[in-house]
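A single protein chain has been omitted from the complex, and every remaining protein chain is retained in its original position.
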Amino acid sequence: MKPLLEVEQLVKHYGAHTAVDGVDLRLMPGQALAVVGESGSGKTTTARLVTGLETSDAGRITLGGAPPPGPRARRAERLAHARRVQLVFQDPYTSLDPRQKIGDAVAEVLALHGPLRGAALEARRDELLTRVGLDARQAGSRPRALSGGQRQRAAIARALAVEPDLLVLDEAVAALDVSVQAQIVDLLARIREQRPIAYLFITHDLGIVPFLCEDVVVMRGGRIVESGRSRDVLTAPRDPYTRALVDSVPRPGWKPARQPARQPARQPERKAVTP
Amino acid sequence: MTAHYLLRRALGLLATLLAASLAIYGGLFLAPGDPATLLVGGGKPPNPALLAEIHRQYHLDDPFLTRYWHWLTGMLHGDAGTSLAHHDSVAHLIGSRIGTTALLIAYASTLILLVGTALGTLAGLRGGRTATAVTAATGTLMAVPTFVSAVLLIWLFAVRLGWLPAYGTGDGLADRLRHLTLPALALAASWLAYVAQVTRSAVHTEQGSEHVQTARGRGIPERLVIRRHVLRNASGPILSVAGVSVAGLIAGSSVIEQTFGLNGVGALLVQSAARQDLAVVQALALLTVTAFALVNTAVDVATAALDHRTPIGGARP
Amino acid sequence: MTTLRLAAAVRGPGRTGPRGRPVPLLAGAVVALVVLAAALAPLIAPHDPNAVDPLAVSLPPGAAHWLGTDDTGRDIASRLLYGARPSLLAPLAVTLAAGTIGTALAVSAAWLGGWWDRLVTAALDLVFGFPGLVLAVVGAALFGAGLPVAVATLTIAYLPYVARVVRGSALRERHLPYVAALRMLGLGGARACLRHLLPNLAPLVLVQTATAFGYTLLDTAAFSFIGLGAQPPTAEWGLMVAQGAPGLLAGRPEQALAAGGAIVLFTVACGLLGTALSQRLAGDRT
Partner (left out) sequence: MIPLLEFDALRVTLPGPRGTRRTVIHRVDLALAPGSAVGLVGESGSGKSLTARSVLGLLPPGARVDGDVRFDGASVPAMRPPELRALRRGGAAMVFQDPRAHINPLRTVGDFLTEALVSVRGLTRAAADARATALLDEVHVADAARRLRQRPAELSGGLLQRVMIAAALAAEPRLLLADEPTTALDVTTQAEVMAVIDEARRRHGLTLLFITHDLALAAAVCDRAAVLYAGTLAEELPAHRLATGATHPYTRALLAARPDPTVPGAKLRAIEGRPLPADEAGPGCPFAPRCARATGTCRTERPEPRPSGDGRAACHHPVPLEGSAP
């Protein structure tokens, strides 16, 4: 089987800072891979590069046989790329157009990508909303009227409307309450049971990874320091940084400890903005 | 505050002034007809000999950039040409009037900075009814245009009460200040209200900020909280708005001088515009824009010095 | 931050009135009344505003002339009613033009970025370096005095007031995840910009132009007052204050006070209405 996503030696600089520094990734169709890292690890930049929201400085991305289209791509190319990958953002409050009813948001995408119109389109829209656990009657609600979890469900429904091969989840549950986080993780797991879809799950939260992804890569300072099966990485980390990360996840019997021997992260210390 | 920052600000200022001077000079050629006709001023029927003389005097037949350069270097040497309406050198016209305008603006600035910030600070610290009263009063004051304040002040203090003179400049500093009191009040009124409002809101914001609450929560004496945390942190916005208002006075002085019959450069600008006396208008426009830009730059630099977080240097959104 | 400060710097912040419904309601009533009076001036004005009556010069207020007559015997009340027309229409024209052009410049600059953004920003900065009134005075010197020149120059002067704030906001909005999400979903740039981004900016544009209206009203009146705006014998409020000023010393302050009062009343009402509007729209967003 051919991989869905292949990333080779990806590099991205922001000025003097190197956000992504030679990342290799491989994702098979239907696979769920977590990218774990702390702030400054380059995980979000990697997601933005894969989705084509930013362009890399070096390296190669192949998604469903094609590279992400550039900013001046033609309509057909854009639509084809949209059906290959979709993105769910961290903040459900800003990832939906605040003036657009959530039903219209889904319908707009359906109309753009498919032949459905009229009643058939509405039926499909309601089906998508129900699938993510929303009430079809909520189609007429604006994001403001929904809770954080409901908004995130709407964002997922909108992404699913194009039936993408890959869903990139950029800290998609980080802003939610613990009990709602579980709902969304649960929903994502069930969606994957129903139809083949691959996940690239970007998160800082190692503790939630094994409940959604069978595989994980750990990033630090723009590089991948460890990769493997989620359970193995959690129970027997090989890299010292991964071990520090695992040891920092609170769980029964855990005690916080200072780790003076730990190497400082490559992420530069905050600089004062002096004129 | 680094030398690099200051240099960047200075270069920015220079670029602005250069572009502004180009716009002011170039405007002459946007107007319909022969610029020489405009330079004659007053809309008199043009005399061919005079036109030719003007073409020669103003190098109107040279390429545009040459003409502009000639004009600009002249300006920098204090040679702003001749006013055809006044039959006098522009430099002399301005030189004899600028003292009055400078005194008026200084007077009004003092009023704004002292009364405006004091009023705003009081309202911001007291809150409650004081704040409501100050907000309502300043809100109304801001809607009163300068010339209406002038008319009201003249009517009340000069006509009804007879306390202060309504017209003229006076002799000697004390008398001049007495004559300038009503004009300065009229000029300062709406800006004073504006500065008071911004000050109130800046102080109020700091009062409610979490670091001020923390300082109070730690039991720091109230006067220290107010001085070191509230006023110190509110000073940035207050300073910048005060600077902007001082810059705004430069423009407002035209209206005030016209109303109170003051013989300053503001009135000269308006009268020259009415007579289409272009040489004077160009020189004064450049002077005003320079003063405006200088004040704005000075304020930005001072704000940056006060608050190391804001790299205002050309920080465009 | 900088944009907001500078926007406010052009003339001032929104005015905050006491809380509660009655204030915006009252302000709305005043605005509606003035607009209605301007529209119906020919029907309700008791006299021809320009009819000179040498036999009724400088009359005090009375039954025939509610606010008295000016020094050429024209009815002040009628002039006040007719004067509302240019006094309101000129700033309205400035506001609409500056609002439309400013928004178009700002949104295109923020959306397209690159050299166009740099050019627009530099041009706006340059215009911002000229105090509005000085720009208008230069305009009058070049093209002659009159309301059309005043409207044109003030439009240019107010472009940065609208455009800088809108551009800043458009830039922020453009970087919100929903815009990226729409692009990812395959929406074209024009559609994402015009159908999604622009409507989200509309409240801000509305508030900004509504606030600008108050300031442009004051500026056009000031411009007419110094003799470079509306020309005699037009009835216009700023000009009326100037024509009534000598009356102050002669014990006939009615004309100056009435015209000045009309300006202040209308501006305060507009300001209060604008504040109420912006509070309402701000509440809508969250």
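Lettered A, B and C in written order, each chain numbered from 1.
Just so we're on the same page, contacts are C-beta pairs under 8 Å (C-beta built on N, C-alpha and C of every residue); 3 or more make two chains touch, one makes a residue touch a chain.
Values in this document were obtained by computation on a predicted structure and should not be read as measured data.
A.B. asks: The complex has one chain that is not drawn here; which of the drawn chains does it touch?
C.D. replies: By the stated touch criterion, the chain not on view contacts A, B.
A.B. asks: Could you tell me which of A:5, A:53, A:87 or A:185 touches the chain that is not displayed?
C.D. replies: With A:5, A:53, A:87 or A:185 as choices, the missing chain is touched by A:185.
A.B. asks: In the whole complex, not just what's shown, which of A:127, A:163 or A:177 touches the removed chain?
C.D. replies: A:177
A.B. asks: Using the document's contact rule, name the residues of chain B that touch the chain not shown here.
C.D. replies: Where chain B meets the chain not shown: residues 209-221, 224, 228-229, 232-233, 306-309.
A.B. asks: So which bits of chain A touch the chain we can't see?
C.D. replies: Touching the missing chain: residues 38-39, 147-150, 177-183, 185-186, 204-211, 231, 234-235, 244-252, 254-260, 262, 269-273.
Convention: only the chains that are shown with their structure count from here on.
A.B. asks: Which chains are in contact with both chain A and chain B?
C.D. replies: C
A.B. asks: Relative to chain A, which chain has the most distant C-alpha mean position?
C.D. replies: Relative to chain A, the chain with the farthest C-alpha centre is B.
A.B. asks: Quick check: more C-beta contact pairs in B-C or A-C?
C.D. replies: More C-beta contacts join the chains of B-C.
A.B. asks: Rounded to a whole Å, what is the gap between the Cα centroids of chain A and chain B?
C.D. replies: Those two chain centres are 53 Å apart.
A.B. asks: How many angstrom lie between the CA centroids of chain B and chain C, rounded to a whole number?
C.D. replies: Roughly 21 Å, centre to centre.
A.B. asks: Go ahead and note the Å separation of the Cα centroids belonging to chain A and chain C.
C.D. replies: 48
A.B. asks: When you check chain B against every other chain, which residues touch at least two of them?
C.D. replies: Residues 310, 312.
A.B. asks: Which part of chain B faces chain C closely enough to touch in the complex?
C.D. replies: Chain B residues touching chain C: 16, 19-20, 23-24, 27-28, 30-32, 38, 132, 135-136, 139-140, 142-148, 151-152, 154-155, 158-159, 166, 190, 193-194, 197-198, 201, 237, 240-241, 244, 247-248, 250-252, 254-255, 258-259, 269-270, 272-274, 276-278, 281, 285, 288-289, 292-293, 296, 310, 312, 315-317.
A.B. asks: In the complex formed with chain B, which residues of chain C make contact?
C.D. replies: That would be residues 1-3, 5, 8-9, 11-13, 15-18, 121-122, 125-126, 129-134, 137-138, 140-145, 164, 167-168, 171, 214, 218, 221-222, 225-228, 238, 241-242, 244-245, 248-249, 251, 253, 256-257, 260, 263-264, 267-268, 271 of chain C.
A.B. asks: Which stretch or stretches of chain C touch chain A in the complex?
C.D. replies: 176-178, 180-188, 196, 199-200, 285-286
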